[in-house]
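Here it is, the structure in full.
One chain of protein is taken out of this complex; the other chains stay put.
Our next item is chain A:
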Amino acid sequence: MVLSSARHITHMDLDTFFVSVECLRNPKLKGKPVLIGGMSDRGVVASCSYEARKFGIHSGMAMKIAKRLCSHAHVVKSDYEAYSKYSRLVTDVIKDSVPLYEKASIDEFYIDLTGMDKFFGCLKYSDELKKKIVKESGLSISYALASNKLVSKVATNEVKPNGQLEIPFGNEKTFLSPLSIMKIPGIGKETGYRLLKMGVETVKTLSEIPVNMLYNLLGKWGIELHRKANGIDETPVIPYREQKSIGTEETFTTDTIDVKLLHQELVRMTEKIAFELRSQEKLTGCVVVKIRYSDFQTEQKQMTIDYTAFDDILIQKVKELFTGLYTKRQLIRLIGVRFTDLISGTHQIDMFNDSQEAIKLHQAMDSIKKQFGQQYLMRASACMDNKNITHAPKPYKT
């Protein structure tokens, strides 16, 4: 406890991040109900403005239903590239200003200001950082300063949008007590429902339940929950790390058992992420293929390979994995390919398997892709005209 008494952790969260970015790009959207997400019938709401939330819309809701709830809402297709660009901008500001930070998600940051109180005062410093971020990016951000990650996150959610709060050390329990248990991160539908059924509504009640009882009810998670309810959280701020995997997945417009189509899609996805891998001068040592059946049952299989970024090898491995994975003859809703165990480097040429022709072809393809964009050049086996795939590359027609 010596450690936590000395800690000062600020949690910063960009308010309705996706919507704010869209508003920056199109100021007309300001103050209006905005929905962001997939445009197709099966899309979901990724984020929505406060104005839209008044209609009972929340993120994760099916777009169809959201539109029914608020028919005059502006629907914007999500543009993750733009969002990550703004996210990087904010990350850079934080990186330049603080000694230790963790990027918990695209719009959330934990900043460890422990020790800074001697010089600037943590609250003052956080406040200055907030102003700096707003000035540099034009996005609204909320923060809370507390003695651990849990309390600062809960507090940030309480003061959103555009708010700030300090929970002084020792006041964690007082702050959490009156809140609903659903505010504790980690309590979702299931745990929440079980607790509510027992009459546990506020964090105060939860914190007073003996730890043994929670253990009997929820197992190990019960012990952790007990600590959380008492405002205890010792998890450290882990510095932001580079991405450890790269992948993509595709949900079909209608579920399919067309193996040929699935193979085409696998080739297309593998080619796409393998190119991304090479662009970043990285190699992968592990390939993962995932499928989700129409009943949402999800299975995945992985394989360790020699480090490579070569399309031919990766496509072959992905197909092998898929063949081993798809044995059920059941409709498939989604397939995904992911490369993990990434290292930086370039392909070690194999004297027996990589012919000079293949190497030259590869290099030529990559240089064309780099110059004109990767969507213009692909294997014929990945090229298809199918309405079942939203982003399917269309063969060129005259």
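The working rule: contacts are C-beta pairs under 8 Å (C-beta built on N, C-alpha and C of every residue); 3 or more make two chains touch, one makes a residue touch a chain; residues count from 1.
Criterion: contacts and distances are computed from a predicted model.
UniProt records the chain missing from this view under the protein name "Beta sliding clamp", selected from "Beta sliding clamp", "Zinc transport system permease protein", "Pyruvate dehydrogenase E1 component subunit alpha" or "phosphoenolpyruvate--glycerone phosphotransferase". From the options A:Ser84, A:Thr235, A:Asn353 or A:Gln375, the residue with contact to the unseen chain in the full assembly is A:Asn353. When the whole complex is considered, the residue among A:Ser84, A:Asn162 or A:Gln363 that touches the unshown chain is A:Gln363.
Counting the whole complex, the residues of chain A in touch with the unshown chain are 242, 278, 281, 283, 285, 306-307, 343-353, 356, 359-360, 363, 366-367.
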